[in-house]
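All protein chains of the complex are present and in place, except for one that has been dropped.
Per-chain residue numbering starts at 1, and chain names A and B are given in the order in which the chains are listed.
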Amino acid sequence: MALCLTVVCLVCSAVVGGAYALTKDPIDAAAQAKTTASIAAVLPAFDGVPEQGKIDVDGTEYVYYKAEGAGYAVISTTSGFGGALTLMVGIDTAGVVHNTTVLSHSETPGLGAKCTTDTHFMEQFRGFDPAAKKLAVTKDGGDLDAITASTITSRAYALAVSNAVKVFNQLAGGQSNE
Amino acid sequence: MEYFLIFVSAIFVNNILLAQFLGICPFLGVSNKLSTASGMSGAVCFVITLATVVTYLLNHYLLVPFGLEFLQTISFILVIAALVQMVEIVLKKISPSLYQALGIFLPLITTNCAVLGVAITVVTKEFAFGGAAPHMLNLGQAVVYAIATSLGYGLAMCLFAGLREHLAGNDVPKAFRGLPIALITVGIMAMAFLGFSGIV
Partner (left out) sequence: MSSKLHFITDGFVKNNPTFVLVLGMCPTLATTTSAMNGLEMGLATMFVLILSNIVISLVAPMVPDKVRIPVYITVIATFVTVLQLLMQAFTPAVYETLGLFIPLIVVNCIVLGRAEGFANKHSVGESALDGIGVGLGFTASLTVIGIVREILGSGAVFGWKFIAGDGILAFVMAPGAFLVLGFLMVLFNKYLAKK
């Protein structure tokens, strides 16, 4: 009985270990491809490989990618309606938001989840200049139209972008727009 | 404050049965009578809390340091299975009366996906409450989350068992009898629970 269990466990561990060894590289490659694609989506075209870095802003650690000549892509997480909302925010060298994309979210399907499909909402961030306009929804006195019936998600999205702008300001040498 | 938010969120807003769909099989299986439903809830509560602590420690001190996170599924289910067996043996020795009450439900709990579901959620998901930055739960928060989740399980289970006891005496159309009408009842209950969303 004990022998049988031992043999089964050994064989199973071997199978799992083998599968892990075989899939490790494709899994890393897939994660890498996703990051590369989202960086390319949020920044103007650039040459070379973006350089990864970490920075601490207001007590929170942010991961960012520096693309030479194009700007910074910052990963920024806030809490939305259903849980964490993680964005990749691209900010060009002039400090203007180039584009944003959602990396992961757990918003309500059909409501907050529209932050990944509502083009009117997403297009507002394209070319948004935080020095000229306020990164908040109109309800909070800002310059962004919220997604219909999803103010909390929209607020979280705006906050994530404005946090990313803070990160950029610190990275770009401490000049603050506030 | 955060502990309180986790508590409310796990019981009402993200109710494990009505919003996350975990542990549905035993929910439909043993909710015919209020007495069995409360017995099952008690057993689930006990095992979820214990399993979450053990798997959290296992993940934190063994799997993560050695880079073995891919073994989470397989090691967690084995730990849970062993734990359930152990609880059964210990309970039989220490408290025969409690064993009488929970005993018959214990073997069913290994394959209750609520247990594995909570254990995996706690170590993989980032939580965000009340505008705080999202973060992984620490051990204390994980325990509160596990207890609150299982209380939410018990709440939904007992409410539903109460409804079902009333259903049993009614003249339900033939094709609706049994599970279909039960599922529709749960659907309406889930709709009521949707009203809690957004309070945390």
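A few remarks follow.
Going forward, contacts are C-beta pairs under 8 Å (C-beta built on N, C-alpha and C of every residue); 3 or more make two chains touch, one makes a residue touch a chain.
Remember, predicted model here, so these are calculated numbers, not experimental data.
In the complete assembly, the contact with the undisplayed chain comes from B:L22, out of B:L5, B:L22 or B:A161. Considering the whole complex, the residue from A:C12, A:V49, A:A94 or A:A131 that touches the absent chain is A:C12.
Of the candidate positions B:C113, B:V143 or B:L167, contact with the unshown chain belongs to B:C113.
Of the listed residues B:M86, B:L139, B:L183 or B:I199, the one in contact with the hidden chain in the full complex is B:L183. Where subunit A meets the omitted chain, the residues involved are 1, 4-5, 8-9, 12, 15-16, 19-20, 23, 26-27, 29-31, 34, 104, 108-111. Residue positions on subunit B in contact with the hidden chain: 18-25, 28, 70-74, 77-78, 81, 110-113, 115-117, 120-121, 124, 174-176, 179-184, 186-188, 190-191, 193-194, in rising order.
Everything below uses one rule, namely that only the chains that are shown with their structure count from here on.
In this assembly, the C-alpha centroid of subunit A lies 31 Å from the C-alpha centroid of subunit B. The touching residues of subunit A, counted against subunit B in their complex, run 12, 16, 20, 60, 77-81, 83-84, 108, 152. Contact residues on subunit B toward subunit A in their complex (touch as defined above): 70-71, 74, 125-134, 197-198.
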